[in-house]
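A quick write-up on the structure given underneath.
With one protein chain removed, the remaining protein chains of the complex are shown where they sit.
We call the chains A, B and C, going by the order they appear; numbering starts again at 1 in every chain.
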Amino acid sequence: MNLEKVVFSFFMILALTLNFGFFYGDVVDPDHHNIYELFAVIVINLIATVLKFGDRSQMGAMLLATSLVAVVQLISASVVWTFAVHIQQIGLTPTVMATIVSLSGGAFLANIISVILLMIEAAMLRR
Amino acid sequence: MNLEKVVFSFFMILALTLNFGFFYGDVVDPDHHNIYELFAVIVINLIATVLKFGDRSQMGAMLLATSLVAVVQLISASVVWTFAVHIQQIGLTPTVMATIVSLSGGAFLANIISVILLMIEAAMLRR
Amino acid sequence: MNTVTLIILRRMRTPILLLIGVYSITILGMVLIPGVDDQGNVWHMSFFHAFYFVSYTATTIGFGEIPYALTDAQRLWALITVYSTVIAWFYALGKILGLIQNKAFQNAVATNKFKNDIKAIHQPFYLICGFGETGKAVVNSLTEEHYRTVVVEKDEKNLNQLNLDELKEYVPSIIGDASEPNILELAGIQHKMCQGVIAVTASDETNLKIAITSKLLHPEIKVACRSEFKDVEENMLSFGTDHIVNPFESFADIFSMLIHSPSLYLIYDWLTGAPNTKLSEPIYINKGPWILCGYGRFGCELYKHLKTKNLPTVIIDPDENLKEAFDQKREDSPFIVGTGTDHKTLNKAGVVSAAGIIAGSDNDSNNLSIIMTALEINPNIFVIARQNKWNNHILYSSFDKQNKVEDDPTTCLIMHPREIIARKIRSYFLTPLLDNFLNLARQQDNEWSNITISRLSAIAGESRPHVWSIRIDKLSAPTIEQALRFGRTMKIEHLIQDPGNRQSKLRCVPLLLIRDNKEQLLPNDDIDIEMNDRILFCGTHDVKRNMNWTLNVMRSLNYVMSFEDEPESYIWRLFYRYRNKLERRHNR
Partner (left out) sequence: MNTVTLIILRRMRTPILLLIGVYSITILGMVLIPGVDDQGNVWHMSFFHAFYFVSYTATTIGFGEIPYALTDAQRLWALITVYSTVIAWFYALGKILGLIQNKAFQNAVATNKFKNDIKAIHQPFYLICGFGETGKAVVNSLTEEHYRTVVVEKDEKNLNQLNLDELKEYVPSIIGDASEPNILELAGIQHKMCQGVIAVTASDETNLKIAITSKLLHPEIKVACRSEFKDVEENMLSFGTDHIVNPFESFADIFSMLIHSPSLYLIYDWLTGAPNTKLSEPIYINKGPWILCGYGRFGCELYKHLKTKNLPTVIIDPDENLKEAFDQKREDSPFIVGTGTDHKTLNKAGVVSAAGIIAGSDNDSNNLSIIMTALEINPNIFVIARQNKWNNHILYSSFDKQNKVEDDPTTCLIMHPREIIARKIRSYFLTPLLDNFLNLARQQDNEWSNITISRLSAIAGESRPHVWSIRIDKLSAPTIEQALRFGRTMKIEHLIQDPGNRQSKLRCVPLLLIRDNKEQLLPNDDIDIEMNDRILFCGTHDVKRNMNWTLNVMRSLNYVMSFEDEPESYIWRLFYRYRNKLERRHNR
């Protein structure tokens, strides 16, 4: 067993599942979307992105791209959150919440693609 | 037929289905999410994880990683539960419940991936 | 994942599964069975509390029945918890203990550690195959100079001594047959820092195999082999082994130096011996015939040299067949059949008037007996003893002490193959120019040797000097390279100027200068240095360090050349140069 592979897969799948956890629930209800979860998602996604650095294959390039997409989406979501609560101070209105959740939904999609790529790779590699 | 394979698949699929059972229901309603089910999910997921130890293939590494993700998510959920009930003693408020359920939802996703990988492997192996 | 982790994971699967199962069942039971709290109300343990309870019970800590006294139903379950969890833990621990004692697992751990050790080496290192007597001596002398070494040895017993010895550097070692390529691969023969392979196992066959493996797996590295047979030697040479050490030939070489000139032998001994050890005493050998006891592989080689020097020799050997073969070759030296351990044979050989006797059989007891008998008859005879086993070291050296008179010149030489091979290999790898020097020195006459030894003893003091070589290039002498590029003229005397003190010279002797493949013995101080010169020096360790200042720091070089102290920092230098320029203009 390859420890590196385990760690790599672990972070990519954790990024996906945590992202799902944050995304899941009523779109406009702030109770359903925990800020700690968002924080964890961002951190894990960043780690997953960094782990993908330096893979030269075509697959590696695509994996990196999807991760970057996810990170961009998530950071946008957190920026929206910060803006609404701290700068505009309008609080988590339904509009704001919908934006945040849909952004995280996009990241979720990107993470799904990542994991599918990973699964394809695993399936191709076994003889 | 390989008994080992049967046991292995049994625990992985049981982990998925039990997880679904706990996850299914209204996000914020504690009545829809049985604590015994959560306990069972954790135990079965732990067993499934240990069963995956020691497989050298790429597929084995990914399976182990997904299981670890599920375990991490589920243990987080149970820690949140313990915290809310025993330490903060705020009870199962909608926020807490949403967190627990979404964490278990993440684990559910990881388990789905596990089972898909298992299916891919089975499909590839047949001669 | 490495093998060790894999083995642990695979072996621990059952116990961990058992623990998970037992824990989950007992926790569930504790949660389900109703208890009664202190007010008499029915009370259920939460999962959290049940986990707490089972945890302190399973580990036999036993905080007690908390938070409320248990009911009898709960106690019954607690009993089940006690026995099941304690047994499960015990089983898991037993498994781990069994695993640790497992031979295959221990091997995997050791191999893993060795691999990591090799990976962690970032300095140049040498791979030594065979940790017998010679291997030990080689490792000792290399680590003494702070070179890293890696040891491959077949016999676990020999390796165990390695860990007990105090060496200057950590030496990773592995038990394995060095003739197997995968062992050598494991030992880092393909490591980019591997500088050389030294094959000194007891078997010529294995050494040959190591040489082939090295040349195939890592063609650039140097390979030195020990070999005792001519045909294997030729085989080794046929695919480019860099250096082959035959103990008997090396031995004979040294002997030829000794009979050529005792001072030459002293030069050899001082320069190749381990630095900082005590200097050996000068030697005096009478004129006269020699007696050679033992005409085996060793004796043959020595006899050749005696004949070349026209020294009359009497041969003593117990083997009559050898005598016949010898007589057939029409050699004119007398051949006496006998061991040489008794008065009769020795007297017949004329020990009373002999200059020296060589005890060269392959039996240490006989050799000692020959020497003692010979010295009894003729206390002034010069004795050369062949020591076969390192363990007999104490005997030979105690004998040496007994016969030593204070302030008298040495009259006894003990030659041990282990020591000779280790010296050869050290000088080959660490100071390759030394071989060239000794070869040239052998062609000089006795007087040259006497003069040289007196020069050396002037700088050496009490202990053996260091020998080192420098090469004038950008890497090892950047300052000189720069100076030569700018057209400055440098002489050897500048190198041996003390960069710390303008009045004194460093206590060292330039032994050899190699320029364009031409060798110059003991070059004069006023010779100009050119690019790519290689110079061999001999001096104390401090001197070597001081010379490095000149070679590496421009300010020191300027100091030794101009006797002036140019400042190092940029601003000051500008100012200094400007002032110099002014001065020069002024002088013009």
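We adopt the following convention: a contact is a pair of C-beta atoms (placed from the backbone, for glycine too) under 8 Å apart; a residue touches a chain by one contact, two chains touch by 3 or more.
Values in this document were obtained by computation on a predicted structure and should not be read as measured data.
K.L.:
Check each of C:Gly21, C:Gly132 or C:Pro181 against the chain that is not shown and name the one that touches it.
P.N.:
In the complete complex, the chain left out is touched by residue C:Pro181.
K.L.:
Looking at C:Leu217, C:Met372 or C:Leu395, which makes contact with the chain not pictured?
P.N.:
C:Leu217
K.L.:
Looking at the full complex, which residue from C:Ile8, C:Val22, C:Ala78 or C:Ile174 touches the chain that isn't shown here?
P.N.:
Checking the options C:Ile8, C:Val22, C:Ala78 or C:Ile174, the one contacting the hidden chain is C:Ala78.
K.L.:
For chain C, enumerate the residues touching the unshown chain of the complex.
P.N.:
3, 57, 60-65, 69, 72, 75-76, 78-79, 82-83, 86, 90, 94, 97-98, 101, 104, 180-182, 185, 205, 208-209, 212-213, 215-217, 219, 231, 234-235, 238-239
One rule holds for everything that comes next: only the chains that are shown with their structure count from here on.
K.L.:
Let me have the rounded angstrom distance from the C-alpha centre of chain A over to the C-alpha centre of chain C, please.
P.N.:
57
K.L.:
With chain centres defined as C-alpha means, what is the inter-centre distance between chain B and chain C in Å?
P.N.:
Here the centre of chain C sits 58 Å away from the centre of chain B.
K.L.:
Two-or-more-chain contact residues of chain B, please, as numbers and ranges.
P.N.:
Chain B, residues with two or more chain partners: 54, 56.
K.L.:
List, in ascending order, every residue of chain C touching at least 2 other chains.
P.N.:
In chain C, the residues touching two or more other chains are 1, 6, 9.
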